[in-house]
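Every protein chain except one is present and positioned as in the full complex.
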Amino acid sequence: MTKTTPGNFFEDFRLGQKIAHATPRTVTAGDVALYNALFGSRFAVQSSEAFAQKIGYPRSPVDDLLVFHIVFGKTVPDISLNAVANLGYADCRFLSTVYPGDTLTATSQVSGLKENSNRKTGIVYLRSIGFNQDGDKVLEYVRWVMVRKRDESAAAPPEHVPTLPAAVGADTLGGACPTISGRHYDNVLAGSPHRWSDYAVGEQIDHMDGMTVEEAEHQMATRLYQNTARVHFNLFAQSKDRFGRRLIYGGHVISLARALSFNGLANAFHIAAINGGRHVAPLFAGCTVFAWSQVLAKAETPARPDVGALRLRTVATKDKPCADFPLKDGEPDDPAVILDLDYWVLMPR
Amino acid sequence: MTKTTPGNFFEDFRLGQKIAHATPRTVTAGDVALYNALFGSRFAVQSSEAFAQKIGYPRSPVDDLLVFHIVFGKTVPDISLNAVANLGYADCRFLSTVYPGDTLTATSQVSGLKENSNRKTGIVYLRSIGFNQDGDKVLEYVRWVMVRKRDESAAAPPEHVPTLPAAVGADTLGGACPTISGRHYDNVLAGSPHRWSDYAVGEQIDHMDGMTVEEAEHQMATRLYQNTARVHFNLFAQSKDRFGRRLIYGGHVISLARALSFNGLANAFHIAAINGGRHVAPLFAGCTVFAWSQVLAKAETPARPDVGALRLRTVATKDKPCADFPLKDGEPDDPAVILDLDYWVLMPR
Partner (left out) sequence: MTKTTPGNFFEDFRLGQKIAHATPRTVTAGDVALYNALFGSRFAVQSSEAFAQKIGYPRSPVDDLLVFHIVFGKTVPDISLNAVANLGYADCRFLSTVYPGDTLTATSQVSGLKENSNRKTGIVYLRSIGFNQDGDKVLEYVRWVMVRKRDESAAAPPEHVPTLPAAVGADTLGGACPTISGRHYDNVLAGSPHRWSDYAVGEQIDHMDGMTVEEAEHQMATRLYQNTARVHFNLFAQSKDRFGRRLIYGGHVISLARALSFNGLANAFHIAAINGGRHVAPLFAGCTVFAWSQVLAKAETPARPDVGALRLRTVATKDKPCADFPLKDGEPDDPAVILDLDYWVLMPR
């Protein structure tokens, strides 16, 4: 019996199938330092034990996106080793705070299957859940991904496309954020005087700064998450592919955009949910990433007078500053756009 | 009201102005590991808990330059986002030992202002102080930096250039170094038999080794310090600039020179003060850094029979070994020189 896993193909998935993913992972202060070195994040709650404790955290939490990437990474060997493209995310909710020392595991369940008309590929929908060592859910999300078939003539499973919410309900946000003391939240140390009430729906923010990505950086990031997708690491194989080079993990762009968004959203200390996201175009090493955001909605969370929620759309581009707020499906349509992300953040009131 | 900070321009500074900088930062063992991976530092006190404890430290301290870079990094968003050049340092003193787990914050006060005759830029002098979570000063230094004006026609502030000491007084050194036991300091483990008394004023030391710098390395280092200066990260913008590429943070050169100086100065375990420093020329990725040092002075610190101080001049070059001890303003003048640093180190007696 062969010992090597080639990964699953489209015809290997069954509707309702449950998958327990391998490689439990203890998150440490070392992982946090690497994440900081790779993205230059500056949100005070994640940067400072003293700041976090002053507002009510027992200690500094792990960055939400680092948690996301680690849980996502676990699913790759079972789900997307033979993926053509990661198509989208939905209904992503952060449910418990993760601290250094916590050990993360992940499971997924197949919630939809749809063969493509070319019969070479199909779309797999999965609901994935990340757990900590106590069995608490820390993260839950749906993603759909286009996966190659092993055998084009293999029979297609019954088609089922799940119904997904357009956005996470604001009333469900905040499970991964303890009650904080806005009075002890120091705007000066946090880097901005602008709290939740200062933002208006429709407001657009150019995050101004740009960050160039190197091959060593995205490879180190993606390996840190134990994400094994071949397209990110194997120049030998990729040089024969249509792009001729390594593709950067889409999550790398999300983390860069989040770090850049500090300039304008410094008090958006917690990502509470991701409503949806599209990797509109691939990113390659040597390109410089820029970003801008728009406030899509504001919500008071009734049970939480300490924080307010902002629904944001953050758009990232490559090799193009965002002073004119470019969009992919806008007028005009801008080919520099690489990411279009819709998510909820929490801010102190 | 715009939420994005474009950074301060020359006309925004006022003499005596106090600035509390954002983003408190807890230093961890993860940061220390990254610093080691980036520079290959080998000083035994910072490398080994067991060695540090044996000579009298409660545990291994954080490298002095990592402390400097983190404090410096905090000042960048307020001070030097619109800087043309970092011109110099003076009166830099390390005042308390920093250990992993400590949280650093920083403040600055404007101590001098001088508009340049072209009216496009001006020089800002600042005294910056780093604090730990208990409010102890860990570091204090003056730097001056050339900052662009937003508006050339803006009125110049009254000119004031502060008086700065040529060197930190040897009698004030040692605040960040506990009393050590020279008897328990193991020369073999430390890597050199040469202690303070073995060095002579005027002695020149070629550190021999060279270290090539990659873009990913200096970007990761500089982000680790949360230093946001655009010239280090944004190839898109820099490619339109006079150099056509990213500039490496000057502090990266200081850390490389310090790591290289181990070969010849292995027992110089603590930088107690920086008297002055000039970044004589820029460094770019792909270049190889070399360094040499000269002993400028020796001092016994009366209250400290455990250690002696050496005043060193360390010169770094790019793409040129230092066997002939090159200088920038020497005879001949050497264009390979990139750094000229004057500082005090402590060595066991």
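Labels for the chains are A and B, by order of writing; each one numbers its residues from 1.
Everything that follows uses one rule, which is that contacts are C-beta pairs under 8 Å (C-beta built on N, C-alpha and C of every residue); 3 or more make two chains touch, one makes a residue touch a chain.
The shown structure was predicted, so the numbers you read here are calculated from the model rather than taken from an experiment.
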Message = Among B:L15, B:A85, B:M211 or B:A237, exactly one should touch the missing chain; which is it?
response = B:M211
Inquiry  = So one chain is hidden, and I want to know which residue out of A:V161, A:V188, A:V201 or A:A237 touches that hidden chain in the complete assembly.
reply    = A:A237
Query = Where the complex has a chain not shown, which of B:P157, B:G191 or B:P282 is the residue touching it?
reply = B:G191
Query = In the complete complex, which positions of subunit A touch the hidden chain?
reply = 1, 3-6, 20, 22-26, 28-31, 33-34, 77, 101, 103, 105, 133, 214-216, 219-224, 226, 228, 230, 233-237, 246
Inquiry  = Take the complete complex as the reference. Which residues in subunit B touch the chain that isn't displayed?
reply    = 28-34, 36-40, 42, 44, 47-51, 60, 188-192, 194, 198-199, 203, 205-212, 214-217, 263-266, 286, 288, 290, 319-321
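Just so we're on the same page, only the chains that are shown with their structure count from here on.
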Request  = Using mean C-alpha positions as chain centres, tell me how far subunit A is from subunit B in Å, no decimals.
outcome  = 36
